[in-house]
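For this depiction, one protein chain was excluded, whereas all remaining protein chains were kept in their positions.
The block that comes next holds chain A.
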Amino acid sequence: MDPSEVEFLAEKETVKIIPNFSLDKIYLIGGDLGPFNPGLPVDVPVWLALNLKQRQKCRIVPPEWMDVEKLEEMRELERKEDMFTPVPSPYYMELTKLLLNHASDNIPKADDIRTLVKDIWDTRIAKLRLSADSFISQQEAHAKLDNLTLMEINTIRSFLLDSLNCMYKLRSNLQPGSSKGQAMDY
């Protein structure tokens, strides 16, 4: 899966916008949107919000979790816990990137938020690497990881699967000739 595909999925999330135009309900395959009243917040998918924002037809209201204090709290928790902590949105990274790239003027303290989300992301990816490492070194058959987002799984999937494959091959080549003990310290 390509990161752009995950981003595409993330664009289905809804976000509040404050339109500056007036439009009746629009009926789309995915559901009805609107009505749009100038000055009145309305929930729309991110793709529409970004499109309208680019045409300067709306202001985006950042999601509730996109707030410096809340993110700081989350970062601290993420650093403190060994396990993955629940994330504010299954697409937090993608949404942050999309919204901050296109609507940073509507989001207070955009730079701080970018840094914070990046921190959270880095912490989580580090944890992920760590758990992959221990997974392999302990030669576990299965592992359970909670609270992982699609994008995070996506970053490690190809690498993990390829390396597991690779190791499997190496081991199976070793297997007939050598003892188990040797396979352990590959």
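As a working rule, a residue touches a chain if its C-beta (ideal position, glycine included) is under 8 Å from a C-beta of that chain, and two chains touch if they have at least 3 such contacts; residues count from 1.
As a working rule, contacts and distances are computed from a predicted model.
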| item | value |
| --- | --- |
| Absent chain [UniProt protein name; select from "RILP-like protein 2", "WD repeat and HMG-box DNA-binding protein 1", "SERTA domain-containing protein" or "DNA topoisomerase 6 subunit A"] | "WD repeat and HMG-box DNA-binding protein 1" |
| Of A:61, A:99, A:120 or A:151, the residue in touch with the unshown chain | A:61 |
| Omitted-chain contact residue, chosen from A:26, A:40, A:83 or A:130 | A:40 |
| Residues of chain A in contact with the chain not shown | 16, 18, 20-22, 38-41, 56-57, 59, 61, 108 |
